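Have a look at the structure below before the remarks.
Only a single protein chain was left out; the remaining protein chains are all shown in position.
Up next, chain A:
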Amino acid sequence: MTITESTDLQTTNASSFTTLDALESEAIHIFREVAGEFERPVILFSGGKDSTLLLHLALKAFWPAPLPFTLLHVDTGHNLPEIIKFRDEIVERHGLRLKVASVEEYLADGRLTERPDGIRNPLQTIPLLDGISEGRFDAVFGGARRDEERARAKERIFSLRNAFGQWDPKRQRPELWNLYNGRHAPGEHVRVFPLSNWTELDVWRYIAREQVLLAPLYYAHEREVYERDGMWMTAGPWGGPREGETVETRMVRYRTVGDGSTTGAVLSDATDNEAVLAEVAASRLTERGATRGDDRVSEAAMEDRKREGYF
């Protein structure tokens, strides 16, 4: 077979293989390992940038076949409406299956009780674990990266969880070479993190390169916000503004999206991928330090939540 006549074939060589190419290939490899080894995998999908990227990579891994996984969203009921809209549009566009575990339902029927501070992130754990066991999911993809936090830096790519969804950092399986061990007993499941080796900057650089469509919240826009603890919060049913907090119109964007009560926006003029990339590269704050109130609680906040079964 001769290929010299062909013009539409891309020529690559080893030296043009970039860090982003290596990270992409590794993530695709991880998705395919899970598809090959597990019965019922599921992708945790919140509509945020990391899970949108996760989905983008998953679609690439199985192209031209349809995605062999379901999506699961734990909806705190305090998500910004733009995110829910974006989530539903993505599901529709790619013809995916989405299962929603609703914290609001758990509060309504008394299985969960609202916390005094009104923060719902910690309440996600039980609906998440119920969602996993009801769906009989044996592998659960998450978009967590090791650069996010010290406890996450210790996380394996394939991370075994017991029937309670708990992570035991002292009893992790060693992970060697390119060999991922996905075996588990009934009732246990494996959390899988294909973006483990990516940094926030890699994520943005890849989003810019691939023109991944994100929720519009990630780009600077005028928004009615109020200031709390140095973060710019959107007014909403999650409690705000309180007395002494004034709503004003500001040019902002979100670096992470999550529960409306703990996630804030940053002041920004970055309206497209290139501008966001420049802003992220120059930032002296991590995305979580800048905009996530829940990680400020204690030195081990993330580790403690992971031990409980949260991501």
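Some observations on this one:
In this text, a residue touches a chain if its C-beta (ideal position, glycine included) is under 8 Å from a C-beta of that chain, and two chains touch if they have at least 3 such contacts; residues count from 1.
The rule we apply is simple: contacts and distances are computed from a predicted model.
Only one chain is not pictured, and the protein name UniProt records for it, out of "sulfate adenylyltransferase", "Iron ABC transporter permease", "Electron transfer flavoprotein subunit alpha" or "Ion-translocating oxidoreductase complex subunit C", is "sulfate adenylyltransferase".
Across the entire complex, the residue among A:93, A:170 or A:242 in touch with the chain not shown is A:170.
For the chain left out of this panel, the touching residue among A:50, A:75, A:149 or A:259 is A:149. In the full complex, chain A makes contact with the omitted chain through residues 1-3, 6, 8-14, 17-22, 24-26, 28-29, 32-33, 35-36, 59-66, 146-147, 149-151, 153-154, 160, 169-170, 172-179, 181, 183-185, 196-197, 199, 201-202, 205, 209, 277-278, 281-286, 289-290, 299-300, 303.
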